[in-house]
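Okay, so here's the structure we're looking at.
All protein chains of the complex are present and in place, except for one that has been dropped.
Right after this comes subunit A.
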Amino acid sequence: MSKAPFLAGAILSLLGAGVIAEAMRLPTIPGQTYGPGFFPVLIGAGLLVFGAIYALSVRRPMQAVILLEGEGTAPDEAEETVPERPFYGALAWLVTGLVATIFLWETAGFVLLMSVVLTVFMILLGVRFWHAGLVSIASTIIVYALFIKILMVPLPAGLLAPLGL
């Protein structure tokens, strides 16, 4: 087993402690036993306790209470096609692209922004430039038209506004 479950358990346990501390500060309703802080405290306690159990049970893997026969031995997907190396470049671009989308949404506009993000994304996954560009521009324009005209969603035109899009 990797370190991931231990880390996740530890982080969730700490989160639970934080939730309890934050929930204690919530106001109480006079005359009532259970206020808005009651459930968050319970949830925090749950995260605290079970996060710790999860982190500590890494060495001795916890088994399902009800074990279904055959479960867990799902067919090995990698058997016939050799998996490639992780696409760190595309991954980094995906996150950067989404953050950029959030910040440039109004100024750059939907079509321009999405075309660039998707084209680069596909190129990083080994698609040829013209092919990637064509697919992303075409799909972006179709989606833009669909959402603006039929579903009335105000997607921003941004820099391409002068083109009357």
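Quick note on the criterion: a residue touches a chain if its C-beta (ideal position, glycine included) is under 8 Å from a C-beta of that chain, and two chains touch if they have at least 3 such contacts; residues count from 1.
Basically, contacts and distances are computed from a predicted model.
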Looking at UniProt, which of "C4-dicarboxylate ABC transporter permease", "Glycolate oxidase", "Cytochrome c biogenesis protein transmembrane region" or "(2Fe-2S)-binding protein" names the chain that isn't shown?
"C4-dicarboxylate ABC transporter permease"
Had the left-out chain been drawn, it would touch subunit A at residues 4-5, 7-9, 12, 16, 19, 22-23, 26-27, 29, 32-36, 38-40, 43-44, 46-47, 50-51, 53-54, 57, 61-72, 74-75, 77, 79-81, 83-87, 90-91, 94-95, 98-99, 101-102, 105-106, 110, 114, 117-118, 121-122, 125-127, 132, 135-136, 139-140, 143, 147, 151, 153-155
